[in-house]
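All protein chains of the complex are present and in place, except for one that has been dropped.
Each chain carries a letter (A and B) given by its place in the written order, and its residues are counted from 1.
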Amino acid sequence: MSLRTLKFALLGLTVIVAGAVGPFLPSKWMTTLLYAQLFAVYAMGWDILSGMTGQISFGHIFFVAVSGYTAGLLNLYLQWPIWATVPTGVVMAVLAGLLFSVPALRLRGPYFSLVTLILPLAAARLVIILADWTGGELGKFGVTPLCQDSLLNALNGVLLRLGISIDGFRLYQYCNYYFFWMLMAMVGGGLVWLSTSRIGKILEAIRENEEAVEAAGINVAKYKIFAFVVSAFIVGLGGALSVHTNEAVFFNSLLSLTTSIEMIVASVIGGMGTIVGALWGGFLVRGGEQVIKELAQLKLPIGAAGLALSFLERWATLIFFALLLVLLFFARQGLLPLLAGLFRRGRRIRGG
Amino acid sequence: MALLHVENLRKSFGGLMAVKDLSFHVEPGEILGLIGPNGAGKSTVFNLIMGTITPDQGRILFKGRDITHWPTYKIVDAGVARVFQIARYFPRKTVYENVEISAIPNEIFVRSADPRAKTVESCVRTGLCTNEHCPGDDRCLCRSELPGMLPQGGLRRLELARAIGTDPELLLLDEPFAGLSHAEVDEISHLIASLRDEGQTIVLVDHNMRGVMRLVDRIVVLCFGEKIAEGTPEEVARNPQVQEAYLAGGGF
Partner (left out) sequence: MEQAFIIIERIVIYSVLISALYALVALGFTMIFGVGRVLNLAHGAFLMVGAYTAWFAQQYLHWDLYSAFALAVVVCTLLGVLLYHGLVRHVQRSPIVTLIATLACALIIEELIKIFFTTNTQLLAPFVSGSVEIHKTTVITNRIIAFGASWLAIILFWLFVHRTRWGKVILATAQDQDGAALVGVDVKRVYTLTWALSGALAGIAGFFFASWVKLDPFMWRDPLIISFAIVVVGGLGSLKGSIVAAYLIGLLEVLMTYSPSMRICAADFRCFEFLGSSWVGVSSLLVLIAILFLKPEGLFGRAE
């Protein structure tokens, strides 16, 4: 089985499972998985640039912000409809990526990473200076929902004809959930294809030895810019759509430094540069956070344990970063390469 | 017409003149030896030709086109390839995948021919894997090895295969025999000879004249960045200035 087939199979499996569990999810978990899917899109978008070429971006949330605020503000103040705000947001993110990639190309290793860290910090300043429009750290409500009444009514009509009746809120949730499910599947499919294509091979080669790629007659800068643009496109698409799902521009979801670092974590957990690994990492990160929160809400009768659990919620982020440090020490390779290694070893043993 | 023309090339680092008004040319189909003691500026000349560094003065013409200020990848695409003395490979890619990168054209959006045939051809030509290894080419032995597992001679072959994969009209070999065992030297020099027989134009850098005498058609001798002699191996060997330079450098 080729690597491409294997990755598509794993991706397909994940997508099918995510789609199949949908109807059985309690409302809270459905929301969690909805955001996990969105975050998985971010993580995959990060992975195609940073995971594959080895240029570690600390500030990918910047592209989320550019696209999200563009889409959200155009909708809020100029009443642009979704079909206009989302593409405009994405175009802005791509332009930002393009604009940034050209000077960033000349920076290597940690200097590149440091500079990417500056971008979201600068953007945060701007959002706060323009707080009268952006709502600053509190955000601003009133963005047109992704699943509008007309769409929901149409869906309801179809379902009723099939003899299924779902209450309004649930239907709304389903609509959002499966919208992002489709987005995740499409982005995953596209990126797996790209990462296993010739372009992907070159991006990987750039990570391993830039000079050797140049010596093979390949314009490294061109490929890096391409990866930048694709990455900004994917992440920007997720950002613009998330604004319409949240029906608001939220500082914390569009410009949180933590989310930016979590993209790295997701990819590291799953295996950098594997795309499918980043997808899994995305689910593990968001799912894990929710598990910690759930645990924290269990009111255990046993004194000490109950107390310990109630601490968990407040400590969730901290535990998360502590786990990241542990991971950096012991499992830098990530989940998917680990599995692939086992798989390969198994095959070798069977094959003699 | 000569394939490569180097005209009045000059490059200094700080106060040190590494290459001083150097001119030479390479005819199609020949092997030119660029010989000189250590520190004579041979590798600098390669770096200048490949666009890794830019000259202070002078120009480099390849097939009549001025490539002096081109970036490396463009020079490679135009048909010049270089084999480094110290192998520059992709440590986590298999031998096959290493060679494959050279066979992929520098195009993102244009659909192009499958690089597989070209990759296998480069591997076979350089002896990285033989035809018996690749009956259907899918289970070719050279595919599953990582470069780190290859011996020195194997790494040199890998470098050659990666260079040949770019379809070069001119191949620059930087000290191809450095660090090899006697047996490996013989193998690689056979390989170079066979490449020449296939019509490959080659410039070969070495500090050891004896090793390359039988291989090259013509020699340019460099000393402290200057050309001190040029001619057939016999002529150059008889040149008293060359003998003196080599005795002083102790390299002959």
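Throughout what follows, contacts are C-beta pairs under 8 Å (C-beta built on N, C-alpha and C of every residue); 3 or more make two chains touch, one makes a residue touch a chain.
Values in this document were obtained by computation on a predicted structure and should not be read as measured data.
Trainee: Write out, one label after another, the shown chains that touch the chain missing from the document.
Mentor: A
Trainee: Can you say which of A:Val17, A:Leu121 or A:Leu138 touches the chain missing from this structure?
Mentor: Touching the chain that is not displayed is residue A:Leu121.
Trainee: Please identify which residue in A:Leu3, A:Ile129, A:Val158 or A:Met186 touches the non-displayed chain.
Mentor: In the full complex, the listed residue that touches the missing chain is A:Ile129.
Trainee: Quick one: say which of A:Ile166, A:Val229, A:Ile292 or A:Leu324 touches the chain that got left out.
Mentor: Checking each option in A:Ile166, A:Val229, A:Ile292 or A:Leu324, the one touching the absent chain turns out to be A:Leu324.
Trainee: List the residues of chain A that touch the chain left out of this view.
Mentor: Residue positions of chain A that touch the missing chain: 56, 58, 103-104, 106-111, 113-115, 117-118, 121-122, 125, 128-133, 257-258, 261, 264, 314-315, 317-318, 321-322, 324-325, 328-329, 332.
By our rule, only the chains that are shown with their structure count from here on.
Trainee: Which whole number of Å gives the spacing of the CA centres of chain A and chain B?
Mentor: 45
Trainee: Residue numbers of chain A touching chain B in their complex, please.
Mentor: Touch residues, chain A against chain B: 198-199, 201-202, 204-205, 208-209, 211-220, 222-223, 226.
Trainee: In their shared complex, at which residues does chain B touch chain A?
Mentor: 50, 71-74, 76-77, 81-82, 84, 88-93, 97, 100-102, 104, 106, 108, 115, 162-163, 165-166
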